[in-house]
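Complex shown without one protein chain; remaining protein chains in place.
Residue numbering begins at 1 within each chain, and the chains themselves are lettered A, B and C in the order written.
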Amino acid sequence: MSEAEHDQRPASLRLVPSTEERLAAKDFKTDQDVRWCPGCGDYAILAAFQAFMPELDVPRENVVVISGIGCSSRFPHYMDTYGFHSIHGRAPAIATGLAVSRPDLSVWVITGDGDGLSIGGNHLIHALRRNVNIKILLFNNRIYGLTKGQYSPTSEQGKITKSTPFGSIDAPFNPVSLALGADATFVARSVDSDRKHLTGVLRAAADHEGAAFIEIYQNCPIFNDDAFAPLKEPASRDDRLVRLQHGEPVRFGAGRTKGLRFSAQGSLEVVEVPGSAAPDDPVSRGTLVHDVQRDDPSYAFALSRLDSEGFSHTPIGVFRKVERPSYDALMATQIELAKAGQGIDDLGTLLASGDTWQIG
Amino acid sequence: MSEAEHDQRPASLRLVPSTEERLAAKDFKTDQDVRWCPGCGDYAILAAFQAFMPELDVPRENVVVISGIGCSSRFPHYMDTYGFHSIHGRAPAIATGLAVSRPDLSVWVITGDGDGLSIGGNHLIHALRRNVNIKILLFNNRIYGLTKGQYSPTSEQGKITKSTPFGSIDAPFNPVSLALGADATFVARSVDSDRKHLTGVLRAAADHEGAAFIEIYQNCPIFNDDAFAPLKEPASRDDRLVRLQHGEPVRFGAGRTKGLRFSAQGSLEVVEVPGSAAPDDPVSRGTLVHDVQRDDPSYAFALSRLDSEGFSHTPIGVFRKVERPSYDALMATQIELAKAGQGIDDLGTLLASGDTWQIG
Amino acid sequence: MGKQVQQLDRVIIRFAGDSGDGMQLTGDRFTQETATFGNDLSTLPNFPAEIRAPAGTLPGVSSFQVHFADHDILTPGDAPDVLVAMNPAALQANLDDLPRGADVIVNTDEFTRRNLAKVGYETNPVEDGSLDAYQVHALPLTSMTVKALDGHEISKKDAERAKNMFALGLLSWLYARPAEGTLDFLQAKFARHPEIMKANVTAFQAGWNFGETTEAFSVQYEVMPATLPAGTYRNITGNTALAYGLIAASQLSGLPLFLGSYPITPASDILHELAKRKPFGVRTFQAEDEIAGIGAALGAAFGGALGVTTTSGPGMTLKGETISLAAAVELPLVICDVQRAGPSTGMPTKTEQADLLQALFGRSGECPLPVIASATPADCFDTAIEATRIALKYRTPVILLSDGYLANGSEPWRLPDVAGLPDLRVAFAQQGEAPFQPYRRDPRTLARPWAIPGTAGLEHRISGIERANGSGNISYDADNHERMVRLRQAKVDGIAHDIPPVKVDDPDGDARLLVLGWGSTYGSIGAAVRRVRLGGGKVAQAHLRHLSPFPANLGDVLSGYEKVLVPEINLGQLTLLLRGLSLADVIPYNRVRGQPFHAADLVYVIQEMISHV
Partner (left out) sequence: MGKQVQQLDRVIIRFAGDSGDGMQLTGDRFTQETATFGNDLSTLPNFPAEIRAPAGTLPGVSSFQVHFADHDILTPGDAPDVLVAMNPAALQANLDDLPRGADVIVNTDEFTRRNLAKVGYETNPVEDGSLDAYQVHALPLTSMTVKALDGHEISKKDAERAKNMFALGLLSWLYARPAEGTLDFLQAKFARHPEIMKANVTAFQAGWNFGETTEAFSVQYEVMPATLPAGTYRNITGNTALAYGLIAASQLSGLPLFLGSYPITPASDILHELAKRKPFGVRTFQAEDEIAGIGAALGAAFGGALGVTTTSGPGMTLKGETISLAAAVELPLVICDVQRAGPSTGMPTKTEQADLLQALFGRSGECPLPVIASATPADCFDTAIEATRIALKYRTPVILLSDGYLANGSEPWRLPDVAGLPDLRVAFAQQGEAPFQPYRRDPRTLARPWAIPGTAGLEHRISGIERANGSGNISYDADNHERMVRLRQAKVDGIAHDIPPVKVDDPDGDARLLVLGWGSTYGSIGAAVRRVRLGGGKVAQAHLRHLSPFPANLGDVLSGYEKVLVPEINLGQLTLLLRGLSLADVIPYNRVRGQPFHAADLVYVIQEMISHV
């Protein structure tokens, strides 16, 4: 990639070197056998991620994948980049330290609904608030897989699991709403089974300067099979999946005749619009044209509430992508300014600062 | 209070005994000298809380105040009820265990912006998600007081503090947005200096079944003086404070001529409405009538985004108050049903369950 | 015609296959049959940390070992007499443990070129003579099962999956196990899938019949029931026993049980078991993390419940700060640490004894606590009750140490007479002369009153900040702090007079070597000591249940022997404590392999030492 091209890169990658010659998906596979159950959604996500890597155009040695603990967190072992399979829930904190001190790296966090939202919830919301330049992929299978099937903070209420034989009694988090409530600058959702869609979201996240949060619906055939079936069955899929495209009117349903409109109370309602209707066409006036750049997260939040346990209407794609300088960029600037400034930067001078006196 | 009256109590207090004869604020004062700096906003909150207690109509022995660590968390020592001044950030977890096992208690959590949103952020959002029957008062002075003045997760970006001599670089949380993103059923905001308003919010919280979250703007004259001055100066106050009243049109500004309306993008915009305008009056049509019971939190969320660092428009009062069975109530029900059911409830039978055999 | 029957006094069988082959279930069932038959037994499940590693690979191998005998035994045994290997990986992973001459039953259907390659076999070990040292029974278990099931309305896949029942049937015949239990079990388990149920029953019977009819097995073996003390028995794992012990403690104390926990291997099954027990009024709270789990348990304890939290090593570390708070506010709390191999994530499914020093010292400041440990799966029941007794009586958190081996291992358990269990009732504080003194101590136990919310007149505040002894008000007074530090220590030390002295097993009283252990090594040490004695060696054995405080007589016991050997599955943690206590030059023996000791290794070490005293 030429200097010029390199400067075309998104701010998020401006300081990250680009590759000499284009890599292939296989360059990112390790020699470790993949240890997930047959049919696990993690396989599809891994494949999509490895296939996306060449497109990211960052040398393998400048890519770092950091995870916590869980089936999903096994991910780094299968990526032939630098990797850190750490401890339960702490990956965002570890990634923060790395990203803040190494702007030349592309740092990815892999976590699960338990790892990222249960024990790791606090690190997650703080990383999002700070807008640290890390990309967080949360594999949401609505279950604790590795520990063999307890309910998670995203499991639907009433779920029968090993730890809730009488049904769980707590209401689940909506990860997208939570991320928006935490002032995240990039929030998206995708599905393990839709490689094309997932790849698009990964690209958008990579291009975003700052923290990117991606919830990925992931099937766990062993402990929570078909959790997302309604979104996958060809029959129901189109009515339920609301595919968000920046700048495009929101359309869904067979024949894409459904649209969204805000009620006077600020909730979104589903309305019928003739399929062909262009955004400015009177019939569709007032229905949403998706805009990820709205500064006010209320819009994206309202979209996230369309989602319901029954998946009646489930938006996927990028909900929000707004510009805010990343934590690490601001830190770097402060350091540069400080170094250029008048402050003491010589060890001897520092030690001798303040009142000193001579003896002998 | 008579049986009949007792049954009139809100679900949140139905299992909590009521007082024989009415208590007075002084009954809730302890013999410990209050150890806050002169002028600390905590004094006003304590006074308001103690004055509210008689109204709560729960015997002192059935009230429990649990806090973490911080200046604010000293609170329990000054309340002549049961109290637990615990460790940093963990009060919501401790309160959860108590509330779940003792439905006959009125459990209050006192926390700070550091205690509740920094180290304790995860316990807070999970307690809210679960809708445990505890009332959480977060004293937000936008600073770490007890540790002598480091910035907190609610400090405005660029803040110069002991730990950020070059200015803080992370964007703050909006506690109300965060709570709404965590699916809280009750979310409110008040101000230390407005005893009447604070008392009203406390009442509403007490009546709510489940988790109530109250952010209280609190002045720290020592390390963050006048953080909320714009909301207190008689001059600017009325333009900035948006007082929310359930069922009332939202009106503010000198002469209460300003109202709020949703844009087609789902953001709230400030509009001028003739002061007298009734909600259904044409000129005011489309402007908001406050409704805390909307099931969709998008409305309350949009309100929370009105708030800006400059306090241009800051809503106070109850943002959201919706009905959802509390975690402890659901737990109690499961236990009752299980006890009534066929399951083993005799120790001897339990031990001998499964395959057994005789010897000798 | 019936076959010739040969009597054995003990047998060790290991079922090994792919994670998908259902070996844990097979082992469980064989164990149940063996238990109901009346043998003494001990089991050792062994499975990978992954849910399912790739089929046919070494990391995917899951095994279950059962040791049964006509006399009482203490361990799952070192070396299997019989290995059932469902695929090449299972054979390779377990072959090293086999003594020459052992029986090896292999499922030849799985010994395909592809599967052999997966584990690096160039030629088929079943054919290339590399198993000549063993009695190999090469059987096409899968195809035999499928054949037996043709006509059944199930998929080929389901038919093949029934092969473990075929194997179970075969082994059940081979060792003349009673089959009813298994048949009933299959009825119940597959009640909702009658076709699958029929298939499994048929497969089991086919396996049985195959054994009876085939030439491949000329003899049937018989292991007579063991003569154990009279009573009603059941087979039980450590985790189940621990859960039952907690329920018993709740019933005996009359306090509702509240468990605040976060899932973690190998402790999760305690949460699972207790979650089922709502009819006992048990409240289980799956918290967002370990800190919230113990925090909630402490909150419940403040309210007068029996607060419990369960976890394993890494979670235990996270709980440290809250344990410290519980010690400061002096409330009862039971903390169960089911140890696993560390440090860090380590090997979650493997056992270890390396959390002892963490249990004692893993907190800031001087924070002494009682610590006790379970010795066998069934002992988890008694130790849970003992931990509760101490916690309630002394108003202190108590740490109970189990480990992965006890948690999943099982043994026959003679059901206790419920009426004979200790009375754990407690008296909450009642209104007395004001002002109430939340830190006025019982002169005997030094425990403070347990005054629970709802009690009029006892309103008080507790705090992790240092408190004035008596009033409990915040105090930075230097003398008070020193007094409190020493009182907290004295309270724990005092428990030494409230627990039984260490009992030493020294048959002739003339041994010069004492083997002292703690926790789950009880079985292997005991087995080794027996063998040494059979060989005429003189050796004494003692085992510690109480690790903090130590029993009052421990110092004397140590000084009573020329040499003291302390085997531990760590690098010598008890050794450090014993030396600190008594200055006795105790000798550590440490293996840290994520597995229980092999009795054989211990025998060797003990004999070595005897020959040198």
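Note that a residue touches a chain if its C-beta (ideal position, glycine included) is under 8 Å from a C-beta of that chain, and two chains touch if they have at least 3 such contacts.
Because the structure is a prediction, the values reported are computed rather than measured.
Touched by the hidden chain within the whole complex are the displayed chains A, B, C. For the chain missing from the display, the contacting residue among A:12, A:96 or A:314 is A:96, taking the whole complex into account. The chain that is not drawn here is touched, among residues B:119, B:198 or B:212, by B:119. The hidden chain makes contact, of the residues B:37, B:229 or B:254, with B:37. Against the chain not displayed here, chain C makes contact via residues 48-49, 59, 312-314, 316-318, 320-321, 324-325, 327-329, 339, 341-350, 352, 354-355, 357-358, 360-367, 463-466, 476, 478-479, 481-482, 485-486, 488-489, 570-571, 575-577, 579-580, 583, 585, 591-595. What chain A contributes to its contact with the hidden chain is residues 30, 32, 59-62, 64, 66, 69, 76-77, 79-87, 90, 93-102, 104-105, 122-123, 126, 331, 334-335, 338-339, 341, 343-345, 347-348, 350-352, 354-360. Interface residues of chain B facing the missing partner chain: 33-38, 69, 71, 74, 87-89, 118-119, 121, 144-148, 150-151, 153, 162-166, 222.
The rule we apply is simple: only the chains that are shown with their structure count from here on.
Averaged Cα coordinates give chain B a centre that lies 44 Å from the centre of chain C.
Residue numbers of chain B whose C-beta contacts span two or more other chains: 122, 126, 331, 334, 338.
Annotation for chain C: residues 276, 278, 288-289 touch two or more other chains.
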